[in-house]
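Provided herewith is a single structure, encoded as structure tokens, for subsequent inquiry.
Missing here is one protein chain; the remaining ones are kept as they sit in the complex.
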Amino acid sequence: MARIRLDHIRHAYTPELAKADNYALREVDTTFADGGAYALLGPSGCGKTTLLNIISGLLTPSNGHVRFDDTDVTMLTPEARNIAQVFQFPVIYDTMTVRENLAFPLKNRKVPADEIQRRVADMLRRIGLEKKADRKARGLTADEKQKISLGRGLVRSDVNAILFDEPLTVIDPHMKWQLRSELKQLHREFQMTMVYVTHDQTEALTFADKVVVMYAGEVVQIGTPEELFERPQHTFVGYFIGSPGMNLLPCALEGGAAVVSGQRIALPASIGPVAAGKTTELGIRPEFVSLVPRGQGIPVQIDKVEDIGSERIVRARLGDTRLSAVLDEDREIPAEADVAFTQEQLNLYADSWLVARR
Amino acid sequence: MEKTWNNKAWFFVLPVLLLVAFSAVIPLMTVVNYSVQDTFGNNQFFWNGTEWFKEILTSERFHDSLIRNLIFSGLILAIEIPLGIIVALAMPKKGFWVSVCLVLMALPLLIPWNVVGTIWQVFGRTDIGLLGYTVDALGIDYNYVADPFAAWVTVIVMDVWHWTSLVVLLCYAGLVSIPDAYYQAAKIDGASRWAVFRYIQLPKMGRVLLIAVLLRFMDSFMIYTEPFVVTGGGPGNSTTFLSIDLVKLAIGQFNLGEAAAMSLVYFLIILALSWVFYTVMTNAGTDKPVKEISE
Partner (left out) sequence: MLELINVSRKVGGEDHIIDVSLALDRGSLNVLLGPTLAGKTSLMRLMAGLDAPTAGKVVMDGKDVTGVPVRKRNVAMVYQQFINYPTLTVYENIASPMRIAGRPKDEIDREVRKAADLLQMTPYLDRTPLNLSGGQQQRTALARALVKNAELVLLDEPLANLDYKLREELREELPKIFAATGAIFVYATTEPHEALLLGGSTATLSKGRVTQFGETTAVYRRPDDLITATTFSDPPLNVLTVTKRGGRFSGPGNVDFAVSSRHADLADGPYRIGVRAHRLAFGGPHAAGFDVSVALTEVTGSETFIHAELAGRPLVALIHGIKRVETGDTVHLSFDPADILVFGEDGRAVSASAAIAA
């Protein structure tokens, strides 16, 4: 296990692209702590897979260095880096049994036979495939195959890190729950450094201690799920995390209040000053928008109420700005209502970046 | 995948069915007809029962050709399949050289059989042929017209030159269809080059290898034109394979009944051996799904 240091990493796929300043990764400079669970989250094309491949050694970055603890591994091959990787589609050795699949990386490393047997038996138990140990791997279901891929990584107790490239893509929703929680339990037991690439916020937030949100080749924010939810550093994070994403209301500032479509909304006193000439927006999560009787809040026009089972999503308009609110399943929704915002959860953005609090 | 029922489809298939009937079924029935009769000319036929079959099956000449042909096909498979795999593995997977290699590989396949024979007949001559002259100059006594061993070597080298490309192309198609993730995973698992071949490439090539083995077996077992052009079945009978023998029997000696019986036996042998190859190779576990055990 190791701490992963990404030291000013930049990457362009060809020298021509680099010359045109067309970098797939603009600049990433961060450290993943030993034993931490990290998720790289972002839309397709944001550079998250590029970054993962740089960590695994399948790609050599155009600039910068990758260090595992204090060893510079930038130029090392994947096998020399001693990492494990789980891919989007389960990679298994078709002709081998489940047991042989798990033993394969150990055999290749000339681990003594009795040691292999002990570790494989232990891993079979942990991934719940004891009963199918001597079946050919190709006859198994997608989630079982993915468990084998995972087991092949974990069976080598000495790996520096385990990398996941959207590992739940081909798994059914019900199995996703099970696999995800098993993965977390395994992380807890083995305390390995894990890096998990996904575009699915639920997967990222539930898996990781720290989520790295990426956009257009850059890291926009690294934070705990809580931080990303409550204090998105950038409007993109607000939009990307949460379903529906954060409401963003263009606003003007007037004393200690934001003015949205002529309505004054008082801001928390701790929100810092904003330099003149910046575009300002008020951010509020739909979860922190509530409906109050007419005349007690900010008047809005309710367009639609979506019943999505456990919750209701109210789609409304404040002047010309669209606004969503998430309400509990059982709450009555009047046809005419005002909205109220939880003041402490208001965020102010200047030129898309969060205005810091004092 | 299942298709929808559609009566119109028969209309389109009919011409092919008729063609196959005329070109395969009717001649085959004619052969069956000949094989159970005897004739002394004048278009007069006599019922001969299974006599021709008994004669063929006990004929030493037939046994010799059959064994010769089995050895030939065995050698061809033993050389061309591994060689084809090795060449396919060595070929580049992307970039400019892919198309160059593919075109080079396809070249021998584009040459008509009899031309291949003629090329090698000339190539192997010690007076004007480059190969024959070179080997001779090295002090090796090489004369495919007189020496059975030289004749065999020539015929086999010729076939390898002509047909290995087919195995290469099939294997190559199988190899490029393997997703990159498999190679990456193998690297990460610390697999050796051999292990990658044994556990990823070979299983994934299973299907195409089966096709390659079947095609090369059937083709080599029916080989006629090339040895006929180069050696004419000689020296002696040393390169007289089944089909050459058959032609000698049918056209040379005009022994129609015996030749017909022989073609049928020949046909059944190919069918049986192909079936054996197919069953053995699919059972050896290329792609057969394991039955789920219900719990």
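Labels for the chains are A and B, by order of writing; each one numbers its residues from 1.
Note that a residue touches a chain if its C-beta (ideal position, glycine included) is under 8 Å from a C-beta of that chain, and two chains touch if they have at least 3 such contacts.
Because the structure is a prediction, the values reported are computed rather than measured.
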| said: One chain is left out of this view; which of A:G36, A:P225 or A:G283 touches it in the full complex? | reply: A:P225
| query | Among the options A:L168, A:I241 or A:I298, which residue touches the chain absent from this view? | reply | A:I241
| message | Of the residues A:P173, A:G277 or A:G295, I need the one that contacts the missing chain. | response | A:P173
| task | Among A:R10, A:R119, A:H234 or A:R285, choose the residue that contacts the chain missing from this document, as touch is defined above. | result | A:R285
| query | Which listed residue (A:R26, A:R135 or A:H199) would be found touching the missing chain in the intact complex? | reply | A:H199
| query | Hey, which chain A residues sit against the chain that's not shown? | reply | 43-45, 142, 172-174, 177-178, 180-181, 184-185, 188, 199-202, 205-207, 224-226, 228-230, 239-245, 285, 287, 306-310, 329-330
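We take it that only the chains that are shown with their structure count from here on.
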| said: Centroid of chain A to centroid of chain B, CA atoms only: how many Å? | reply: 56
| field | Residues of chain A that touch chain B when the two form their complex | value | 56, 58, 77-79, 83-85, 87-89, 91, 93-96, 104-105, 108-109, 131, 135-136, 138-139, 149, 152-153
| said: Can you tell me which positions in chain B touch chain A when the two form their complex? | reply: 179, 181-182, 184-185, 187-192, 195, 199-200, 203-204, 285, 289-293, 295
